[in-house]
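All protein chains of the complex are present and in place, except for one that has been dropped.
In this document, chain identifiers A and B correspond to the written order of the chains, with residue numbering beginning at 1 in each.
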Amino acid sequence: MEILVPILTAAVRSGTPILYATLGEILTEKVGVLNLGLEGIMLLGACSGFSVAYFTGNAWLGVGAAFLVGAVMGLLHAILSVTFKGNQVVSGLAITMFGTGASSLLGRTMVGFTIPGLPKVPVPYLSDIPVLGKVLFDHDLLLYGSYVLVLFFCWFYSSTRPGLYLRAVGDNPRAADAMGISVDKNRYLYTMVGAGIVAVGGAYLSVSYTKMWAELMSSGRGWIAVALVIFSIWNPARAVLGAYLFGGVEAFQLRLQAAGTTIPAPILMMLPYVMTIAVLFVIAIRQGKGIIFGAPAALGTPFYREERD
Amino acid sequence: MRGLLKVEPRLSSPWWLGAVITFSSIASALALGGVFLAFMGVSPLEAYAVILRSALGDGYGVSETVVKAIPLTIAGIAVMLAFTMGLWNIGAEGQIFIGAIASAAMVRYFPSESRAVALSSMLAAGLWAAFAGYLKARWNINEIITTLMLTYVAMNLLNYFVYGPWRDPAGLGFPITAPFPDSARLPTLWGTRIHLGIVLAVVLPCVAWVVLRFSRWGYELRVMGENPRAAGFAGMNYTRNVALVMFLSGAIAGIAGMCELSGLQGRLQHGFSGGYGNTAIIVAWLARLNPLAIVLVSFLMGVLLVGGESLQVIMRLPLSSVMVLQGLILFFILGGEFFRKYRIRRVGAAITGDMEREER
Partner (left out) sequence: MERITKRFAGVTANWAVDFDLRAGEVHALLGENGAGKSTLMNVLYGLYQPDGGRILLSGREQAFSSPRDARAAGIGMVHQHFMLIPSQTVWENMILGHEDLPSILPKKDVRRRILDLSDRYGLAVDPDAKVWQLSVGEQQRVAILQMLFRSARVLILDEPTAVLTPQEARQLFDTIGQMTAEGYGVVFISHKLDEVMAFSQRVTVLRKGRLVATVATEATTKERLAEMMVGEKVVLEIDRPAMAPGRTILECRDLRVLGDRGFPAIRDLSLSVREHEVLGIAGVAGNGQQELCEALVGLRTADRGRVIVDGEDLTNASPRTFIRKKVHYIPADRKGTGLVANMDVKENSILKRYSARPVSKGGFIDWKEVASFARTVVSRFGVNAPSTETPVRNLSGGNLQKLMLGRELSDSPKAVLAMHPTWGLDVAATKFVREQLLAQRERGAAVLLVSEDLDELLSMSDRLAVLCKGELMGVLDAPDRTPVETIGLMMAGTPLAEIEGAEVSA
């Protein structure tokens, strides 16, 4: 057991940015908007979060800045996909490109800087639990934030009025509209908040996880999060499982390399990506072809009230 | 009643509207990109001047732009084919890698069979993409994610070879393979770096145009892309075509990788493609999936890429800075698309007025 603790701890830590990104994307997709720009938003979040943290000396300001930057990207996506009814796949790709380029440009002067990051705050009592305490409750506050967010979303989707409206808009915008729920307002709001949360995932990467900025540092985590949304069947609780699974693979891979394994690094680095495909495959086999339960029915389709069939 | 602005679908859009929107989108993207650069502390005028001068300023610049446009055109045709059928193959970058890896393998292990190089790159990259196609067709697994994940796998596979078994012992430790023998190189033309791949970049779009416009299969492809349900209803085999189109799309991207490798670089190295596969997505989209327009758009994107490299050298900006411009162009094209499909009309006072008139 004791040997596993460092790996599991690392799994939780490296799974957290993916978890944030997955939670944000679930929110956006539940309201019926497909945002594939996660990779770019995470990079922008990592970059802006790090730079604000570095120049103000306050890591939390960095996290806040990342959220805002993410929300602005979400706004852009909402303008294109909700108001202009553009193709959401292309809009997402555009955000990825823009985010990748802009973060490289913004961050070009900060390569090589480091920051102290966030302090560890062991949770009283809970961190004393053998194994689990160390693995789950001996981290910084930003990581605990993801726990809070998971619990919050589980409750929000099932037991609140805004949560109900959000699902209604994602499942049948025409009906939601006829019931007096504003489709556009909901889509704007949650696309922005969702993208903000994705960016916080990026900020966790630079501000807490590595404590530095590197070009293209998200290395595909945004895309893995997109896959995890499907894996989690749009359920925040299952997203935790998926994110830590991926975090675990990454941690395991790094540890093997550190231990001087003979397996070449690039082969190990393929693991998370191969696993994404494997996970999608397993879901597909379990659910049968073509039927994905839990998917918001109107995902990716723009809504135009006066369209007649 | 007060006058309101109202959005409604256009019944038809005049032919010139598409062109006007495309060009104004690019212009707006460059303008906004300029603002962004200025905000980053980079003089936009200087940056754009660098781009234009290096890419179009002299014969060498133009030839370099053409060199970039070759793989872009070929890869653009590859993704266009998939997009036409409504398949989001966004993993052309990975398929380019695989094509290149397969070529390098052929050159390394069967140096006498230089003519089989193209074939092997097509086959390998085609199968690579067809795997995603199979998952989509048989299991309905989202091809956006699988093609992208396969790109990361391909990238690591390339790294494995150039850092590991294929590393050139004479390469001073750089992650590169030994240079290709001359017999495995495509000839270059007119004393420039333009290579024989240009023939493919001209012929392929024409063939694609004819196939899509006039052939039975092209018609099937367009129906399947527009409405898979109607395609099934018409007796077309969607599943089989998904796999086939993904194979072809990958194979063509693989050829792009092969051309780049044996036409230009001559050896496999880390960071080999430089994002052609991703830029090809913009190319195909900007060209509205028209194969002939892809040639033109590839040239324009070539200008940006050549310019981007000069920005890196002259102004010390990261290579991915041009992605800011690429992203912005896509944004504006998407926004512009709206004005092609919908129009904005003032309702209220005016109409009530002519209603009264008609009533009288």
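Quick notes
Following the convention adopted for this analysis, a residue touches a chain if its C-beta (ideal position, glycine included) is under 8 Å from a C-beta of that chain, and two chains touch if they have at least 3 such contacts.
Values in this document were obtained by computation on a predicted structure and should not be read as measured data.
Touching the chain that is not shown, out of A:168, A:249 or A:271: A:168 (per the contact rule at the top). Note on the undisplayed chain: of the listed residues A:112, A:130 or A:180, the one touching it is A:180. Although one chain is hidden here, its contacts on subunit A can still be listed: residues 159-162, 164-165, 167-168, 171-172, 174-182, 288, 291, 297, 305-306, 308-309. Contact between subunit B and the unshown chain involves residues 1, 4, 6, 8-12, 214-220, 222-223, 226-227, 229-230, 232-237, 347-348, 351-352, 355, 359.
Everything that follows uses one rule, which is that only the chains that are shown with their structure count from here on.
Between subunit A and subunit B the centroid-to-centroid distance comes to 27 Å (mean Cα coordinates, whole Å).
Residues 7-9, 36-37, 40, 42, 88, 90, 135, 138-142, 144-146, 148-150, 152-153, 156-157, 159-160, 163-164, 278, 281-282, 285, 316-328, 330-331, 334-335, 337-338, 341-342 of subunit B are the ones that touch subunit A when the two sit in their complex.
Within the complex formed with subunit B, the subunit A residues making contact are 36, 40, 76, 79-80, 84-87, 89-91, 93-102, 104-106, 108, 215-216, 219-220, 223-224, 226-227, 230, 264-267, 269-270, 273-274, 276-277, 280-281, 284-285, 289-290, 292, 304, 306-307.
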